[in-house]
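Left out: one protein chain. Kept in place: all the others.
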Amino acid sequence: MPPTTPTPLIKVDIKKPAADQGVLHNRWHPDIPAVGTVEVGEVFRVETIDWTNGQIKDDDSAEDMKNVDLTCVHNLSGPVAVNDKEGKPAQPGDLLVVEILNLGAREGDEWGYTGIFDRDNGGSFLTDHFPHACKATFHFISNLSSPPFVRFPGLIHPGLIGTAPSHELLKIWNERESHLVEQGEAAITLGSVCHTRPLALLPNAKGATLGTLPKGPAWDKAAGEAARTIPGRENGGNCDIKNLSRGCKVYFPVFVEGANLSVGDLHFSQGDGEISFCGAIEMSGWLDFKCDIIRGGMDKYLTPMGPTKLHVNPIFEIGPLEPRFSEWLVFEGVSVDESGRQHYLDATVAYKRAVLNCVDYLSKFGYSKEQVILLLSCCPCEGRVSGIVDVPNACCTLAIPTAIFDQDIRPKHEGPPVGPKLVQRGSCPRVPYQGKLPVTKNPCMH
Amino acid sequence: MPPTTPTPLIKVDIKKPAADQGVLHNRWHPDIPAVGTVEVGEVFRVETIDWTNGQIKDDDSAEDMKNVDLTCVHNLSGPVAVNDKEGKPAQPGDLLVVEILNLGAREGDEWGYTGIFDRDNGGSFLTDHFPHACKATFHFISNLSSPPFVRFPGLIHPGLIGTAPSHELLKIWNERESHLVEQGEAAITLGSVCHTRPLALLPNAKGATLGTLPKGPAWDKAAGEAARTIPGRENGGNCDIKNLSRGCKVYFPVFVEGANLSVGDLHFSQGDGEISFCGAIEMSGWLDFKCDIIRGGMDKYLTPMGPTKLHVNPIFEIGPLEPRFSEWLVFEGVSVDESGRQHYLDATVAYKRAVLNCVDYLSKFGYSKEQVILLLSCCPCEGRVSGIVDVPNACCTLAIPTAIFDQDIRPKHEGPPVGPKLVQRGSCPRVPYQGKLPVTKNPCMH
Amino acid sequence: MPPTTPTPLIKVDIKKPAADQGVLHNRWHPDIPAVGTVEVGEVFRVETIDWTNGQIKDDDSAEDMKNVDLTCVHNLSGPVAVNDKEGKPAQPGDLLVVEILNLGAREGDEWGYTGIFDRDNGGSFLTDHFPHACKATFHFISNLSSPPFVRFPGLIHPGLIGTAPSHELLKIWNERESHLVEQGEAAITLGSVCHTRPLALLPNAKGATLGTLPKGPAWDKAAGEAARTIPGRENGGNCDIKNLSRGCKVYFPVFVEGANLSVGDLHFSQGDGEISFCGAIEMSGWLDFKCDIIRGGMDKYLTPMGPTKLHVNPIFEIGPLEPRFSEWLVFEGVSVDESGRQHYLDATVAYKRAVLNCVDYLSKFGYSKEQVILLLSCCPCEGRVSGIVDVPNACCTLAIPTAIFDQDIRPKHEGPPVGPKLVQRGSCPRVPYQGKLPVTKNPCMH
Partner (left out) sequence: MPPTTPTPLIKVDIKKPAADQGVLHNRWHPDIPAVGTVEVGEVFRVETIDWTNGQIKDDDSAEDMKNVDLTCVHNLSGPVAVNDKEGKPAQPGDLLVVEILNLGAREGDEWGYTGIFDRDNGGSFLTDHFPHACKATFHFISNLSSPPFVRFPGLIHPGLIGTAPSHELLKIWNERESHLVEQGEAAITLGSVCHTRPLALLPNAKGATLGTLPKGPAWDKAAGEAARTIPGRENGGNCDIKNLSRGCKVYFPVFVEGANLSVGDLHFSQGDGEISFCGAIEMSGWLDFKCDIIRGGMDKYLTPMGPTKLHVNPIFEIGPLEPRFSEWLVFEGVSVDESGRQHYLDATVAYKRAVLNCVDYLSKFGYSKEQVILLLSCCPCEGRVSGIVDVPNACCTLAIPTAIFDQDIRPKHEGPPVGPKLVQRGSCPRVPYQGKLPVTKNPCMH
């Protein structure tokens, strides 16, 4: 019988420092060498570590969340270069078609975590409302002492996947993000959103891991200009598309010879928006890929905007594997912030308000607000841009499937259930693979 | 046999001016008298006119779209006061539960339209890109000369439904929106979005229809301070939630005695965001409602934000009646605008970019860009806030069901089909109820 | 503005006897003249009466159900002949493509009924278990005094639609069904299923309505040999496919010039199997159709079986408009009947057992068994052939969506709710369009 599981092209060792593994990098840079080459049609497996490189532990304390070192995130596995059947590499201007054949948790490492970062170290979309670090861990299959608040099926997906930028594209990124940072407060155009967070994380050699690029002047130069892997950009990157699971395809623009595909930041499940930043159920794992090349595909299918030919985006093909839910409770927000100030068609403010409305509502059913934030970050909820034309209010909505709760969460004549609220527990909550869900760990108040 | 169809509580006559019908109003004001009273549990029918009050015609010209009078939109049917079984009206602080039992097109008026407004008269989310008026009409059941580009099932819903504001709430609205307008350019915090549009439409007696409120000083005062019905606000209003169809419920905050429910702006179908402003398939129609009152429900379930007890939002309960689609093509946008400028976690810019990426992509398959804009406004596409934490980029996505197209729109090795593009046709496109789709009418270029 | 609602090609008058309407027939015969002719692409409306021709009343007695005259069912509207654009009729050997653009209840007649027939007059799939006539009526929009047991969205569809048989095909039908009847008891190969029911209903001039065929020898001959419209056969007929709703297509074999399409027996909603015989929510209504002709399509796509070229079946194309349900409770039956007797791969026995298992189970929650039978007949439940290979047991399943109930019907530690059972009520239950559901009317015990 021929081998059936692909031998991993990229193996990781969760116990080794990221920098020593060779196959990881936490910056985007065209000079990071490919760690392997595949042919179109070839099936290959890539193992990944969790996005913090093992900093977050499966224990009862949120200290690790509070003190996490964010200079070294997100660590990606790769890059992988892709050739056609004749051995010719993918070329700038092509589209790289990446099919996710399968993906899962690594044997012996079947757990994940969701957290809220401290306002002074990472923060979140709602950091002004939830400034303290907080953590929940999930055992995908394990003991079941956690209170059965909710239950939902996971839909594993990579939060972060992309092709390497060219030198020219990297320069564009750095310039525009530097320009934003230079503006300082003046750039903060949004209501009351996240004022204390950095506007952007510019290149920072501290904490940089650059795969097999040898230390020396080239390394120093690359580390000094390589882009952080945190946001999504023209090469894909941290898109956090919660349905990008088994059977999906991505059509990536190719900016460098070989395309140089990298992937990381696997999620067991995520809600639209990944609102708590460390918001999905974060995990290590593996993916089986198969690639194809559409020669000249960028010209055929993409239309660059702006002054360069480089301002483009990948296209995602999503398949039929999404849990079906029949009934939803939908929370709405408009672009008036919580101080009562009116903003102009601001979908960010509107979505923030939809989320906060939902948090307030669900907290009446015995959950702590932190529990709800963690839940919304990781359950299959849908964040929608419902109306974005009616001045001055954008209208965004957050839809929660009612079936995931173990109580009926719809409004009733008699009001929400009264009685003692659920107790915050310091002891370790565990959830089965299928997903009984989170009590927060003891939040790290200071 | 007892009567089976509810006798309409509110009847409209599409041929009469809105102001003469008594049962219509196009402003929110607590002093607009209820035109009828129902009891909880009673089934009642409300007829509605289209949101422009019949200004848009079923013909081949977009002149009506270009010259539309927007001072008189949106006309709503109502208000309807709601009593409990003992005859006691809904009170401020209650929740009004509104169930949509059924809804449909009015016999003999089974058609709708989608349009793009002129940049100088209404504009749209994408007005800088599509400044010219444009129109498509749809016959829900009719001749089938339209090119079979797409085909999708309708999901009729009210774009606009809400309870009357109190005087206090109205004052809050006017103050915050005036403040926005006073800021002028300084308030435009968003990338390159819609700069030429008014920031907000403040109270304007011109064009006001106030139901049965008698002309005189009271009318003048009300007209001078009544809020426009255009945006969504604390009372619901223009939420454009595309799934709010047969079998759904809304839990509205009650601000005035009787709750005073109004509804209008029916849509045959809409995409998330209703991006072209006049974006859904706009129609007249009817709805059958049944109401309930949750006494004290605002305290039980809602948490006001900001300095007043009034900054709250309705909650929507969505049912299982959504078309199932198995495969989607997903377009992504991040908060870098088309000039290349970086914005900070700006979901509006990100969604705009996702939409423009989709427009560019689909236009390679033979559709005009205007056709695609109209399509995205009215087909069951989904606009998602995918990631809103990774500085500096918000990531929004627009997902299109592939099954609605009569060609395979996925990227292929051979590129999009070549050959003559589809011709813009001035002749009237017609679509069956089921939804063969729009060629744009001759756009009104100037 | 052009007319938007198609002028009915076929109008019915519910108050007139079927035989006097000209546009109805309740037998299949090639000599029944077409009552209208349409062209491919033309949209036309057909009105239908309920399948019993108004015998069942919206009242509190099941006497009408008990004494129903089944010689005159099912009355169909038609036939409609179909020509191509050049005026050439559909020909034997073609496929007639029939698209259901829209369908609904007739204004002023928005109600329906579900019933169980008496064992001595019609019976049902479960007649040995439920021998007494029973009835529930549903007002699609009306007062809401009915106990809120269940709630589900309707999916209106024609239970019966087909093309006219040729003389040759009619002869085949009559021969094979006569042969069955001649066998008598010997033909009853199934477990304990329905022994007291007629094996087949052979041609019967009594009660025959043959459209516009003039009385005289030709009428007598036709009435004496015309096939009953009760079962489904090669021409489609009474297929009871519950999802054949708005937007679906049927590809019918054509046996006579013009194809001669007829339709009737509309259902507001039906469960797979339509188990109580009068089982769906039966209604009058209207349908808007559009036809196409695939010339020579029978040769292209169908493969006749048996000795003739006529033993073929239509093909149905089902669309995305089905309610989504996320959780189901599934009942199983195997081919051992309730006496304990083993049958050989008998799916009929297995399905019967799955249904009876479900009836017993749900009856523990306070519903009467008759209520459950009526519910299973008309709610969107799914009857599946799960396994049909493992000798000696076929395994069939019946899946019930849990979300339609107002209580949690899953098994629990504490057992089903105790306390008084729901009371059978003679007073008229009413249900809104959306579908609060049936208490049975006072069953007609003798």
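Worth a mention:
A, B and C are the chain letters, set down in written order, and residue numbers restart from 1 in every chain.
Keep in mind that, in the parts below, a contact is a pair of C-beta atoms (placed from the backbone, for glycine too) under 8 Å apart; a residue touches a chain by one contact, two chains touch by 3 or more.
The model shown is predicted, which means the values in this text are computed figures rather than measured ones.
When the missing chain is restored to the complex, the residue among A:G87, A:G108 or A:G184 that touches it is A:G108.
Of the options C:G41, C:G108 or C:P198, the residue whose C-beta touches the omitted chain is C:P198. The hidden chain makes contact, of the residues C:F125, C:F268 or C:Y367, with C:F125. Check A:R119, A:H139, A:K300 or A:R353 against the missing chain and you find that the one touching it is A:H139.
Although one chain is not displayed, its contacts with chain B can still be listed: residues 323-327, 401, 403. The omitted chain makes contact with chain A at the following residues, 1-2, 4-6, 41, 43, 57-58, 99, 101-102, 107-111, 139-144, 153, 246-247, 288, 290, 319-325, 403, 432-434. For chain C, the residues in touch with the chain missing from this view are 95, 97, 124-125, 172, 176-177, 179-180, 187-190, 193-194, 197-201, 230-233, 238-242, 251, 272-277, 279, 294-297, 300-303, 305-308, 311-320, 324, 326-334, 336, 338-348, 351, 353-354, 356-357, 360-361, 364, 382-397, 399, 410-413, 415-416.
What we mean here is this: only the chains that are shown with their structure count from here on.
The geometric centre of chain A is 32 Å away from that of chain B, both derived from CA atoms. Averaged C-alpha coordinates put the centre of chain A at 50 Å from the centre of chain C. Annotation for chain C: residues touching 2 or more other chains are 323-325, 403.
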